[in-house]
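The structure is given below, and queries will be raised subsequently.
Only one protein chain is missing; all other protein chains are in place.
Coming up: chain A.
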Amino acid sequence: MTDITSLTLTQTLAALKDKKLSKEELNKAYLERIKKLNPSLNAFLFVNEDSGEIPVAIKDLISVKDMPMTCGSKILENYIPPYNATVIDRLASQGVSFCGKTNLDEFAMGSSGENSAYGPAKNPWNLVKVPGGSSSGSAVAVAADMAVFALGTDTGGSIRQPASLCGVVGLKPSYGRVSRYGAQAMASSLDQIGPITKSVADARLVLEWISGGGGHDSNCHAKPFVTLSETKGIYSSASPQNDRMLKEIKVGVPKEYFGKGLDSEVEKVIRDAIKKLGDLGAEIVEVALPHTEYAVAAYYIIMASEVSANLARYDGIRFGKNRDQFGDEAKRRIMLGTFSLSSGYYDAYFTKAARVRTLIKKDFDIAFEKCDVIVGPVSPTVAWNLGGKINDPLTMYLSDAYTIPGSLTGIPGLSVPCGFADGMPVGLQILGKHMDEETVLNVGEIYENVTDWKDKKPNMSS
């Protein structure tokens, strides 16, 4: 086989099954590519040369036993987890091995990858651009064919946004669908582990592998995600059945996701994608999410409050490094959160933010009475230049304005490649009802199959 590393997970599994490809060849091809590309892309912080099964990249805040884990921070330099995260055990039981740990914004805090203490990963479509964040290395690894797929984590958009900016598929499952056990917590009430893949079919399969309760996460009691038998397999190719499926789907479009701040080129690409869904038979309806404008503010209070507790254990006593080793963004959020929870400020900040969160949830409840999925942009812009926003945290925070509301609500969200603006990839965000990944993936997969965006690859030869 010639182009081993461009195969999707589904295709790789088929090739292995048909003996067109051996695991040795597979791993050799990926390792060579990692070695060739990583010096310029900085996607991996650790490379495991002994990966013998299907080589998968893991965001470096998910614990893999005996493999170093930095969380993108100096604080955890040289830390080696003594146990596997639940998702790691589950993947291992599916014949997956781990080819490396991927770069990220420190403790998953950032939207550009630039908060990594180990230098930012680069966008394979243009090395002077950010890859997005915080699962930057995972998105880059998949976009540049350095892994069959990758795991990321999404708290406010950290899977969807880098997937969008790098032109790959990223799925944030419903909160409670996948066990968080073993992933360094950023904001415990928001964090979810999810796949970054080369196709929607791959994301569907990986979700089946990693989902379900019983993994020591008390908020994860869901059954493992299993694609319904009646819909299974009908998406693998463009077929008349796809049209029939979409005809039963109502696609909601919130006007709040097309307002000020949305790049006009990106808007054009997204509008085209929505039109395509309409052409495929879906009914397009307008929905309202009136509290969207308060989402970022509420998120930065709730998230930072949880961060301030979750990072308190790095006190310099047991993990070797002193607190002065935290990067600026980590310090900023620890202080914001500590303040928001302080006596005298708690009600004005934390309690109020929690109320806003409830209102945003209600927005979605009402909207989903009118539609099955909600679509819009993942990011208001395409990937920007490295250094472009790093000194302006507020602008950086606003780049997650379209992903944060879904995070606060705990619903599933998918980013599917849907075109290019200024030569950089654009992702379509598909949000679904809580625990209804099925419909989200169905819409994504039908769209993907009638377009050829997923076959577009960045030119990495030069």
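Please note the rule applied: a contact is a pair of C-beta atoms (placed from the backbone, for glycine too) under 8 Å apart; a residue touches a chain by one contact, two chains touch by 3 or more; residues count from 1.
Everything that follows uses one rule, which is that contacts and distances are computed from a predicted model.
Chain not shown in the complex: UniProt lists it as "Aspartyl/glutamyl-tRNA(Asn/Gln) amidotransferase subunit B", one of "Potassium-transporting ATPase ATP-binding subunit", "Phosphate transport system permease protein PstA", "NADH-quinone oxidoreductase subunit D" or "Aspartyl/glutamyl-tRNA(Asn/Gln) amidotransferase subunit B".
The chain not shown here is touched by just one of A:N42, A:N123 or A:Q184, and that residue is A:Q184.
The residue from A:E32, A:D315, A:D328 or A:D392 that touches the chain not shown here is A:D315. Residues 61-63, 69, 71, 76, 79, 81-83, 85, 180-185, 187-189, 216-219, 305-306, 308-309, 311-315, 317-318, 338, 341-343, 346, 350 of chain A touch the missing chain (whole complex, contact as defined above).
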